[in-house]
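All protein chains but one are shown at their positions in the complex.
Chain lettering (A and B) follows the sequence in which the chains are written, and residue indices restart at 1 in each chain.
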Amino acid sequence: MSAAERMSPTRPGGVTRRLLTAHAWLVYLFFYAPIAVLIVLSFNQNRMVGIWQGFTLDWYAQMLDNTAVLRAIRNSLMVAAISTVVATVLGTAAALSLERYRFRGRSAFDSVLYLPVIVPDVTMAVMMLLFFVRAADALFVASGARVGLGISTIAISHIAFNISYVAIIVRARLAGMDPVLEEAAADLYAGRWQTFRRVTLPQLMPGVLGGALLALTLSLDDVVITSFVSGPGSTTLPVYVFGLVRRGVTPLINAVSTVMLVASMVLVAASLLLQRRRAEP
Amino acid sequence: MWRRLTVFGGLCALLLAACSGSSTSIEDQAGGGGGGGASEGATQEVTVSCEAGQTDGELALYNWTEYIDPELIKKFRDEFGVDVVEDFYPNNEELLARIESGSSGYDVIVPSDYMVGIMREQGLLMRLDTGAIPNAENVSEEFASPPFDPEQAYHMPYQWGTTGLAVSLEAAGEDPEATWGWIFDPQMADGLDGRITMLDDAREAMGAALRYLGYSVNTTNESELQEAADLIAETTDRLAAFDSDQYEDLLVGEETVVAQGYSGDFFAAFDADDAWDDYVYLIPEEGAVRWVDTMAVLADAPHPCTAHTFINFVLDPENGAQLTNWTFYASPNEAAREFIDDEILDDPAIYPPEDVAADLEFLEDTGESERMFTDLFAEAKS
Partner (left out) sequence: MAQVLAPPPPDETTASPGAEAGAERARSRLGVLIGLPPALYLVLLFVVPLVIVLVYSFATRGPTGQTILADWNVDAYARLANPLVREIAFRSLGYAALTTAICLLVSYPFAYFIATRPAAVRNLMLVGVMIPFWSNYLVRTYAWRVLLSSSGPLSQLTELLGFGQTRLLFTSTAVVIGLVYGYLPFMVLPLYAAIERIDHALVEAARDLYASGARAFWKVTWPLSRPGVVAGSILVFIPTLGEYVTPAILGGSKTTMLGSYIVNQFLSARDWPFGSALSLVVMAVMLIATVVYFRTGGRTL
């Protein structure tokens, strides 16, 4: 039954309703209280984060002055940009080939594609570290060139798991797409590439963008895998914050975290608006 | 076709693992190190030739946390016009793990005494070009010829200190006993409500337990080690955490009341929060560890000349003093003495007198038994 025909749950009455509402409010409080506390304490004058001592913007100023933080931000953005673009292209290609075409080995490819989603972070981190160690070794033996861990290794690792996530989302979108439009284009003698560019791709866009957004988020969020495969000077922002949390808790981390929070919210808001705009004819 | 591709991939992997592995396996390369270390065999060592003050790129420094004055880094940057990239590790074992896997990308590391011996044996360190380190003559006699590197060919001393206990006077009373019992003795520790931390360091934590039990911190006797590990396992419930990075902040922040830690870290924290009257640093009577941290250059350092210049920079008298004045650790730099704050020079906790020093042991490389320390500690922690 379609959503229109289906009857939606009747709103519960009386006591149940009040309980549920209270519960919902508590859940939202649970979600947002830590974040609110985080943001508020980023303005704390006291070096000891928990005890409020006065308002100051010093930590934000310190953040701008801190080369390590700026470097970490730069690294995060670089890695995220590279991995998102490459993973989106590759993931879309994978989705297309699996969903629209039949060929031998399709089921094998299908299963391999889902593995990165299931593999735990830690295992993936171990895999990538060992791979890069051995590859660097082989490269050294073969050519005497010394390659180290750095931005490239991080980006490569991120792409590896992002391809799967993008593929899943694009496939879902593809599966829900009506082939009628493409058939119509073919009837009008449009070539294969033309059909793809003018008909398939625009329809696919929300899925592609959704996948890209997910890839971006996952890349910016990643801690475990990145910390295993990064080298000196290639620390990304979450790894840097992780290190700071282990080393010494000052409101500086709060300031960095607040900036990260605001940035990601702006990003999501922007993408939602973009999707809204695209959906409108 | 995909199946063939996957099989092909698997073969590639085996090839990668096997063939490049055999060229760097320990049998072939006595002291070769785990990952394409530049040394090609037992006979050849990595050396480099640098001028004093020469730089060849940015400095990648892998150091303990909070172990160098940021102002010093800035000074180095300004004086030599090179960038400094810092990364941090919490203990020697993690340092070793990172370096062993090869192509870490660091130039200068700060290993402790016993770790220098271990790394030397694996060929992970570069032989220093002493011509590029004229300030080496500033090193005090006491530290010029240590057992782990008698010719001082692979390291330069950095700071030295002791590992002991700091307690909150509020919780422990006005004149607390100098004993590891604050951690290990149930009678003393139970009243502290679990607000105790130990170092997240196999040698240090096991060392404390060993001394408390009356054994040497360098023992290779399995049953003694097992006893120490059992003691730690028992103690784990009474601990808030194993921490090597912010135990001093936790103490001063009143999250904990007893902490095992390094002398200088405590003093720096006391100084920063003006808490000298509320806490005291104790060197337990059962004995404790004294250590020397050193600066070493990695065999595969990408910027060896900058590395030498940095080491020379730190050994400069004024810089050495600035370092000690910031870290509150003792300096092995004789020439730096005249620039160090008097209150540091006079503090017996920082520069312990002869009678206290007798109770202190240096950590030594235990060779094959190293693994036992880390394994037993990991087990005890869990």
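To be clear about the criterion, contacts are C-beta pairs under 8 Å (C-beta built on N, C-alpha and C of every residue); 3 or more make two chains touch, one makes a residue touch a chain.
Just so you know, these numbers come straight off a predicted model, no measurement behind them.
Engineer: Pick out which of B:100, B:230 or B:273 touches the chain that's been left out of the picture.
Structural biologist: Of these options, the touching residue for the absent chain is B:100.
Engineer: Tell me which residue among A:128, A:147 or A:212 touches the hidden chain in the full complex.
Structural biologist: A:128
Engineer: Which residue from B:122, B:294 or B:312 sits in contact with the chain not drawn here?
Structural biologist: Looking across B:122, B:294 or B:312, the contact with the absent chain belongs to B:122.
Engineer: Sort through A:67, A:152, A:203 or A:217 and give me the one touching the missing partner chain.
Structural biologist: Spelled out, the listed residue whose C-beta touches the missing chain is A:217.
Engineer: Hey, which chain A residues sit against the chain that's not shown?
Structural biologist: 1, 6-12, 16, 19-21, 23-24, 27-28, 30-35, 37-38, 41, 48-51, 90-91, 93-94, 96-104, 106, 109, 112-113, 115-116, 118-123, 125-131, 134, 156-157, 159-160, 163, 167-168, 171-172, 175, 179, 182-183, 185-187, 191-192, 195, 217, 220-221, 223-224, 228, 237-238, 241-242, 245-246, 249, 253-254, 257, 260-261, 264-265, 267-268, 272
Engineer: What is the set of chain B residues that contact the non-displayed chain in the whole complex?
Structural biologist: 1-2, 5-6, 8-10, 12-14, 16-18, 21-22, 25-27, 33-34, 91, 93-94, 96-98, 100, 118, 121-122, 193-195, 200, 202, 236, 239-243, 253-255, 367-368, 370-371, 374-375, 378-379, 381-382
Operating definition for what follows: only the chains that are shown with their structure count from here on.
Engineer: Any idea how many Å lie between the Cα centroids of chain A and chain B?
Structural biologist: Inter-chain centre distance comes to 37 Å.
Engineer: Show me the residue ranges of chain A that touch chain B in the complex, using the header's touch definition.
Structural biologist: Residues of chain A touching chain B: 47-48, 50, 68, 71, 103-106, 108-109, 112, 129, 133-138, 140-141, 146-150, 231-233, 235, 243, 246-249.
Engineer: For the complex, which residues does chain B have touching chain A?
Structural biologist: 1-3, 5-6, 16-17, 19-21, 23-24, 35-36, 58, 60, 62, 65-66, 85-88, 90, 101-106, 245-246, 249, 253, 272-273, 300, 302
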